[in-house]
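Below: the structure, in C-alpha cells.
Only a single protein chain was left out; the remaining protein chains are all shown in position.
And now, chain A:
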Amino acid sequence: MNLEPSLPIPISYIAGNYFVFSIDAVTYLRREHHICGVLMGTLPQCPQQNVFLGLPLELMPEEARLLVEKGVACIVDEIKAQKHGMKALMAEDRKKYLHELESQGLQAMRLQHSRKEQQKEMALKKIEDKKLAKAKKMAEKQATAETQVSAEETQADPMIDLFADSQPSSSTPAQLASRPASIASSSANVTMGVTPATAHPPLPLKPADDQLLPLPEVPSSYPLFSHLHAEGYFLSPGLRFGCQYVAYPGDPLRFHSHFVVVSYEWDEEMDLMDLISGGRLGTGVKKGFLVGGAEKKHKDIGEQKDTVRTFSLEWAGM
C-alpha cells in the first residue's frame, strides 16, 4: 500500500475539471498530502449504490493548485495527451500492451476460477460435516435407551430441522458450481477482457511538455484553503452542508469534521444574518462556524507570509 508513485503526479485536466485516475496516486495524496478530493466513479464490484464510490477522483481547483505549488503534481491536458498518445503509439508497443492485458485477463480468470473452486470445496465440506454429525447423532440416539425418548426427541428435532433447512440453501451453489465445472475448467484458460483504469501503459507516464498546463485558477477563498490545509486539516467541498469547505481534523475516513468554513475578503462587509445563520447551522451539527480570509498588508507585495486570520463562531443559546 505504501507505494510511492513517481512524482510529479499527473493531474488530468478535462473540460474544466481536475481528475486523478491512478489508485496509487489517490492513496498517496491522501496519506502524505491530506488531499482527499471527491470520488465520483462507479465501483465496478458494487455498481448500484451511491454510498461507496470509486475512481476517478475529482479534485477541487484549490487542491490541484496546492499540489502543483508544492511540486507534487502537474496539470496535464488529458484530451490532447490521449489524442497524440494514441496516434503516436508504435506497433510493438501496442502488441506489448495487448499482451500484457491478455496476461492480466488470464490471471484474473484463473483467480476467479480458483476462488470458485475453493468455495465449492468449502460448501461440499460443510455438507459432508453436517452429514457426519447427523449420522453420529442418529447413532447416539439409537444407542440410548428408548425409555427417555419423548423429552429429548422434542428438543433434538428442531436441531435437525435447522440443519435440514440450511442444507439445501448451502448445497445449491455447490450443485450449481459442480454442473458447469467441466466448462469452467476449460474456460479457465480463456482470458477476461480488462478495462484498465489509467491510460498508462500504453501511454508514457511522463507527459510531454506541450501537454502541461499552467496553474489552475482558483476562487478567492484559496488563501484560507491553503492556510487550513497547512494547519493539518483535511478539506472537502461543503455546499451540501451549507458552507464552502468542511474541515476535518484528520482523515475523513475516520474522523468527524470540526468546522464549516466560509471565506471572506478582508474588507468585505458581512451580513450579520449570515453570521447568525452560519453559527446556528454549525452548532446545530456540532461543528464550529469558521470564517476567515487573507489579511491585506500595507503594500508589501513581496511579503509572502501567511497572513490568513480565522475566527470561529459558536451559538451558545441552543
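The working rule: contacts are C-beta pairs under 8 Å (C-beta built on N, C-alpha and C of every residue); 3 or more make two chains touch, one makes a residue touch a chain; residues count from 1.
Here is the rule we go by: contacts and distances are computed from a predicted model.
J.: Would you kindly match the missing chain to its UniProt protein name, picking from "Ubiquitin-related modifier 1", "Trafficking protein particle complex subunit 2-like protein", "Eukaryotic translation initiation factor 3 subunit F" or "tRNA-splicing endonuclease subunit sen54"?
T.: Options "Ubiquitin-related modifier 1", "Trafficking protein particle complex subunit 2-like protein", "Eukaryotic translation initiation factor 3 subunit F" or "tRNA-splicing endonuclease subunit sen54" considered; the missing chain's recorded name is "tRNA-splicing endonuclease subunit sen54".
J.: Which listed residue (A:I35, A:M60, A:C74 or A:A294) would be found touching the missing chain in the intact complex?
T.: A:M60
J.: Could you pull out which residues of chain A are in touch with the chain that's been left out?
T.: 1, 12, 14-17, 19, 21, 23, 26-27, 30-31, 36-52, 54-56, 58, 60-61, 78-79, 81-83, 86-91, 94, 97-98, 101, 104-105, 108-109, 112, 115, 119, 173, 187, 190-199, 202, 219, 236-240, 249-256, 258, 286
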